[in-house]
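All protein chains of the complex are present and in place, except for one that has been dropped.
Which chain is which? They are A and B, in the order written, and residues in each are numbered from 1.
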(Lines give C-alpha, C1' and ligand atoms only; values in the text may rest on other atoms or scores of the structure.)
Protein backbone atom coordinates (compact mmCIF):
# COMPACT_ATOMS: atom_id res chain seq x y z
CA UNK A 1 0.00 0.00 0.00
CA UNK A 2 1.24 3.44 -0.91
CA UNK A 3 0.34 7.12 -0.82
CA UNK A 4 0.20 9.11 -4.03
CA UNK A 5 -0.22 12.88 -3.95
CA UNK A 6 -0.74 15.42 -6.67
CA UNK A 7 -1.59 19.12 -6.59
CA UNK A 8 -3.03 20.92 -9.58
CA UNK A 9 -4.94 24.10 -10.23
CA UNK A 10 -8.17 24.97 -12.00
CA UNK A 11 -8.91 28.39 -13.45
CA UNK A 12 -12.59 29.13 -12.82
CA UNK A 13 -14.60 31.66 -14.82
CA UNK A 14 -16.37 32.98 -11.73
CA UNK A 15 -19.28 31.61 -9.73
CA UNK A 16 -20.44 28.26 -10.99
CA UNK A 17 -20.29 24.49 -10.69
CA UNK A 18 -17.39 22.98 -12.67
CA UNK A 19 -17.10 19.27 -13.48
CA UNK A 20 -13.79 17.73 -12.41
CA UNK A 21 -14.54 13.97 -12.43
CA UNK A 22 -12.80 13.21 -15.71
CA UNK A 23 -9.56 15.02 -14.81
CA UNK A 24 -9.43 13.29 -11.43
CA UNK A 25 -10.40 9.92 -12.87
CA UNK A 26 -7.50 10.20 -15.35
CA UNK A 27 -4.98 10.89 -12.61
CA UNK A 28 -6.31 7.99 -10.53
CA UNK A 29 -5.99 5.60 -13.46
CA UNK A 30 -2.37 6.62 -14.02
CA UNK A 31 -1.50 5.66 -10.43
CA UNK A 32 -2.37 1.99 -11.16
CA UNK A 33 -4.01 1.57 -7.77
CA UNK A 34 -6.66 -1.15 -7.94
CA UNK A 35 -8.27 -0.63 -4.55
CA UNK A 36 -8.07 2.44 -2.37
CA UNK A 37 -9.46 5.73 -1.16
CA UNK A 38 -9.03 9.13 -2.78
CA UNK A 39 -9.18 12.44 -0.94
CA UNK A 40 -9.78 15.73 -2.73
CA UNK A 41 -8.91 18.83 -0.76
CA UNK A 42 -9.30 22.42 -1.93
CA UNK A 43 -6.88 24.89 -0.33
CA UNK A 44 -9.29 27.84 -0.19
CA UNK A 45 -12.18 29.22 1.86
CA UNK A 46 -14.50 30.47 -0.89
CA UNK A 47 -14.91 27.41 -3.11
CA UNK A 48 -15.75 23.79 -2.31
CA UNK A 49 -16.66 20.38 -3.70
CA UNK A 50 -20.04 18.84 -4.25
CA UNK A 51 -21.11 15.54 -5.71
CA UNK A 52 -24.21 16.12 -7.79
CA UNK A 53 -26.24 14.59 -10.61
CA UNK A 54 -24.29 14.63 -13.86
CA UNK A 55 -27.14 14.22 -16.36
CA UNK A 56 -29.52 17.20 -16.42
CA UNK A 57 -27.81 20.63 -16.35
CA UNK A 58 -30.94 22.03 -14.65
CA UNK A 59 -29.83 20.25 -11.47
CA UNK A 60 -26.73 22.45 -11.26
CA UNK A 61 -28.79 25.55 -12.08
CA UNK A 62 -31.36 24.75 -9.38
CA UNK A 63 -28.58 24.01 -6.90
CA UNK A 64 -27.06 27.46 -7.52
CA UNK A 65 -30.50 29.14 -7.40
CA UNK A 66 -31.07 27.55 -4.00
CA UNK A 67 -27.65 28.60 -2.66
CA UNK A 68 -28.19 32.21 -3.79
CA UNK A 69 -31.47 32.28 -1.92
CA UNK A 70 -30.09 30.53 1.17
CA UNK A 71 -26.97 32.70 1.47
CA UNK A 72 -27.76 36.06 -0.12
CA UNK A 73 -24.86 38.11 -1.42
CA UNK A 74 -24.61 41.51 0.20
CA UNK A 75 -26.58 40.45 3.29
CA UNK A 76 -26.93 43.70 5.31
CA UNK A 77 -25.92 41.81 8.48
CA UNK A 78 -22.50 40.84 7.11
CA UNK A 79 -19.55 42.74 8.57
CA UNK A 80 -16.86 41.05 6.48
CA UNK A 81 -17.52 43.06 3.31
CA UNK A 82 -14.15 44.46 2.19
CA UNK A 83 -13.82 42.13 -0.77
CA UNK A 84 -17.35 42.66 -2.06
CA UNK A 85 -20.91 41.39 -1.55
CA UNK A 86 -19.99 37.81 -2.59
CA UNK A 87 -17.08 37.41 -0.15
CA UNK A 88 -18.82 36.41 3.09
CA UNK A 89 -21.56 34.52 1.27
CA UNK A 90 -18.79 32.49 -0.44
CA UNK A 91 -17.29 31.60 2.96
CA UNK A 92 -20.69 30.41 4.24
CA UNK A 93 -21.49 28.41 1.07
CA UNK A 94 -18.12 26.72 1.44
CA UNK A 95 -18.82 25.80 5.07
CA UNK A 96 -22.17 24.24 4.11
CA UNK A 97 -20.63 22.08 1.37
CA UNK A 98 -17.31 20.14 1.24
CA UNK A 99 -13.77 21.48 1.40
CA UNK A 100 -12.59 17.85 1.58
CA UNK A 101 -14.17 14.84 -0.11
CA UNK A 102 -13.42 11.11 -0.13
CA UNK A 103 -14.22 8.73 -2.97
CA UNK A 104 -13.41 5.00 -2.94
CA UNK A 105 -11.32 3.49 -5.74
CA UNK A 106 -12.28 0.05 -7.08
CA UNK A 107 -10.76 -1.79 -10.07
CA UNK A 108 -8.44 1.14 -10.64
CA UNK A 109 -11.24 3.70 -11.00
CA UNK A 110 -13.30 6.04 -8.83
CA UNK A 111 -16.29 4.04 -7.58
CA UNK A 112 -18.81 6.75 -8.44
CA UNK A 113 -22.45 5.85 -9.00
CA UNK A 114 -23.82 6.15 -12.54
CA UNK A 115 -25.35 9.58 -11.94
CA UNK A 116 -22.64 11.01 -9.69
CA UNK A 117 -20.29 13.72 -10.87
CA UNK A 118 -17.66 15.51 -8.79
CA UNK A 119 -17.81 19.29 -9.08
CA UNK A 120 -15.69 22.19 -7.96
CA UNK A 121 -18.12 24.84 -6.74
CA UNK A 122 -16.73 28.34 -7.27
CA UNK A 123 -18.55 30.72 -4.93
CA UNK A 124 -16.78 33.99 -5.85
CA UNK A 125 -18.18 36.03 -8.74
CA UNK A 126 -14.85 36.74 -10.40
CA UNK A 127 -12.56 34.16 -12.05
CA UNK A 128 -10.13 32.55 -9.61
CA UNK A 129 -7.23 30.09 -9.70
CA UNK A 130 -7.99 27.17 -7.36
CA UNK A 131 -5.51 24.66 -5.95
CA UNK A 132 -6.68 21.10 -5.44
CA UNK A 133 -4.65 18.50 -3.59
CA UNK A 134 -5.31 14.83 -4.37
CA UNK A 135 -4.22 12.08 -1.96
CA UNK A 136 -4.68 8.46 -2.99
CA UNK A 137 -4.10 5.67 -0.50
CA UNK A 138 -4.02 2.18 -1.94
CA UNK B 1 -1.77 -2.27 6.87
CA UNK B 2 -4.42 -3.32 4.40
CA UNK B 3 -7.48 -2.11 2.54
CA UNK B 4 -10.78 -3.90 2.97
CA UNK B 5 -13.75 -3.03 0.75
CA UNK B 6 -17.34 -4.15 0.80
CA UNK B 7 -20.41 -2.96 -1.11
CA UNK B 8 -23.91 -3.72 0.09
CA UNK B 9 -27.37 -2.34 -0.50
CA UNK B 10 -30.15 -1.08 1.72
CA UNK B 11 -33.81 -1.05 0.70
CA UNK B 12 -35.36 2.13 2.07
CA UNK B 13 -39.09 2.55 2.63
CA UNK B 14 -39.06 6.12 1.28
CA UNK B 15 -38.01 9.39 2.87
CA UNK B 16 -36.57 8.93 6.31
CA UNK B 17 -33.49 8.52 8.46
CA UNK B 18 -32.37 4.88 8.75
CA UNK B 19 -29.89 3.61 11.36
CA UNK B 20 -26.93 1.74 9.86
CA UNK B 21 -24.38 1.76 12.70
CA UNK B 22 -24.95 -1.84 13.80
CA UNK B 23 -24.66 -3.32 10.30
CA UNK B 24 -21.47 -1.37 9.63
CA UNK B 25 -20.05 -2.09 13.08
CA UNK B 26 -20.54 -5.83 12.45
CA UNK B 27 -18.67 -5.71 9.15
CA UNK B 28 -15.83 -3.72 10.73
CA UNK B 29 -15.48 -6.26 13.55
CA UNK B 30 -15.24 -9.13 11.06
CA UNK B 31 -12.26 -7.47 9.37
CA UNK B 32 -10.17 -7.82 12.56
CA UNK B 33 -8.62 -4.39 12.10
CA UNK B 34 -7.61 -2.97 15.48
CA UNK B 35 -6.77 0.56 14.40
CA UNK B 36 -7.85 2.30 11.23
CA UNK B 37 -10.19 4.57 9.34
CA UNK B 38 -13.48 3.62 7.73
CA UNK B 39 -15.04 5.43 4.78
CA UNK B 40 -18.72 5.11 3.94
CA UNK B 41 -19.69 6.22 0.45
CA UNK B 42 -23.18 6.21 -1.02
CA UNK B 43 -23.31 5.88 -4.82
CA UNK B 44 -26.34 8.10 -5.35
CA UNK B 45 -27.33 11.77 -5.58
CA UNK B 46 -30.61 11.76 -3.63
CA UNK B 47 -29.65 10.14 -0.33
CA UNK B 48 -26.78 10.79 2.06
CA UNK B 49 -25.28 10.07 5.48
CA UNK B 50 -25.64 11.94 8.71
CA UNK B 51 -24.32 11.28 12.18
CA UNK B 52 -27.01 12.19 14.66
CA UNK B 53 -28.12 11.55 18.25
CA UNK B 54 -29.20 7.92 18.69
CA UNK B 55 -31.28 8.26 21.88
CA UNK B 56 -34.45 10.36 21.41
CA UNK B 57 -36.39 9.62 18.18
CA UNK B 58 -37.66 13.21 18.26
CA UNK B 59 -34.18 14.32 17.16
CA UNK B 60 -34.61 12.52 13.84
CA UNK B 61 -38.16 13.88 13.47
CA UNK B 62 -37.02 17.45 14.15
CA UNK B 63 -34.10 17.03 11.74
CA UNK B 64 -36.51 15.98 8.97
CA UNK B 65 -38.96 18.77 9.85
CA UNK B 66 -36.10 21.26 9.50
CA UNK B 67 -34.95 19.85 6.16
CA UNK B 68 -38.48 19.96 4.73
CA UNK B 69 -38.74 23.60 5.67
CA UNK B 70 -35.23 24.45 4.44
CA UNK B 71 -35.56 22.70 1.08
CA UNK B 72 -39.28 22.63 0.18
CA UNK B 73 -40.46 19.92 -2.18
CA UNK B 74 -42.07 21.31 -5.30
CA UNK B 75 -40.31 24.67 -5.02
CA UNK B 76 -41.80 26.73 -7.89
CA UNK B 77 -38.28 27.90 -8.85
CA UNK B 78 -37.04 24.37 -9.56
CA UNK B 79 -36.63 23.48 -13.24
CA UNK B 80 -35.50 19.88 -12.68
CA UNK B 81 -38.99 18.50 -11.98
CA UNK B 82 -39.43 15.50 -14.32
CA UNK B 83 -39.14 12.92 -11.54
CA UNK B 84 -41.53 14.69 -9.17
CA UNK B 85 -41.58 17.44 -6.53
CA UNK B 86 -39.09 15.58 -4.26
CA UNK B 87 -36.41 15.07 -6.91
CA UNK B 88 -34.53 18.38 -6.89
CA UNK B 89 -35.09 18.87 -3.16
CA UNK B 90 -33.46 15.46 -2.64
CA UNK B 91 -30.39 16.55 -4.66
CA UNK B 92 -30.04 19.70 -2.53
CA UNK B 93 -30.55 17.88 0.79
CA UNK B 94 -27.83 15.45 -0.28
CA UNK B 95 -25.42 18.29 -1.10
CA UNK B 96 -25.99 19.86 2.35
CA UNK B 97 -25.26 16.60 4.19
CA UNK B 98 -22.67 13.83 3.55
CA UNK B 99 -22.30 11.57 0.54
CA UNK B 100 -19.02 10.34 2.07
CA UNK B 101 -18.23 9.93 5.75
CA UNK B 102 -15.14 8.87 7.72
CA UNK B 103 -15.17 7.22 11.12
CA UNK B 104 -12.03 6.14 13.01
CA UNK B 105 -11.64 2.54 14.16
CA UNK B 106 -10.10 1.86 17.58
CA UNK B 107 -9.76 -1.51 19.37
CA UNK B 108 -11.47 -3.19 16.42
CA UNK B 109 -14.63 -1.05 16.59
CA UNK B 110 -15.97 2.23 15.22
CA UNK B 111 -14.86 4.96 17.63
CA UNK B 112 -18.30 6.57 17.82
CA UNK B 113 -19.25 8.70 20.78
CA UNK B 114 -21.89 7.35 23.19
CA UNK B 115 -24.72 9.32 21.58
CA UNK B 116 -23.60 9.08 17.96
CA UNK B 117 -25.45 6.95 15.45
CA UNK B 118 -24.71 6.69 11.72
CA UNK B 119 -27.79 7.10 9.54
CA UNK B 120 -28.61 6.72 5.88
CA UNK B 121 -30.83 9.65 5.00
CA UNK B 122 -33.27 8.77 2.21
CA UNK B 123 -34.46 11.99 0.60
CA UNK B 124 -36.80 10.53 -2.06
CA UNK B 125 -40.42 9.89 -1.10
CA UNK B 126 -40.64 6.43 -2.67
CA UNK B 127 -38.74 3.31 -1.55
CA UNK B 128 -35.30 2.99 -3.16
CA UNK B 129 -32.46 0.48 -3.24
CA UNK B 130 -29.24 2.22 -2.12
CA UNK B 131 -25.68 1.03 -2.68
CA UNK B 132 -23.14 1.76 0.03
CA UNK B 133 -19.41 1.19 -0.41
CA UNK B 134 -17.29 0.64 2.71
CA UNK B 135 -13.52 1.11 2.62
CA UNK B 136 -11.52 0.25 5.71
CA UNK B 137 -7.83 1.15 5.90
CA UNK B 138 -5.93 -0.36 8.81
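Methods note: a contact is a pair of C-beta atoms (placed from the backbone, for glycine too) under 8 Å apart; a residue touches a chain by one contact, two chains touch by 3 or more.
Because the structure is a prediction, the values reported are computed rather than measured.
Taking the entire complex into account, which one of A:27, A:78 or A:115 touches the absent chain?
Touching the chain that is not displayed is residue A:78.
Looking beyond the chains shown, say which of B:10, B:81 or B:112 touches the absent one.
In the complete complex, the chain left out is touched by residue B:112.
Give me the chain A residues in contact with the hidden chain, please.
1-3, 5, 39, 41-45, 70-71, 75, 77-80, 82, 88, 91-92, 94-96, 99-100, 102, 131, 133, 135, 137
List the chain B residues touching the unshown chain?
Counting only chain B, the missing chain is touched by 1, 35-37, 50-53, 56, 58-59, 61-63, 65-66, 69-70, 96-97, 101-104, 106, 111-116, 137-138.
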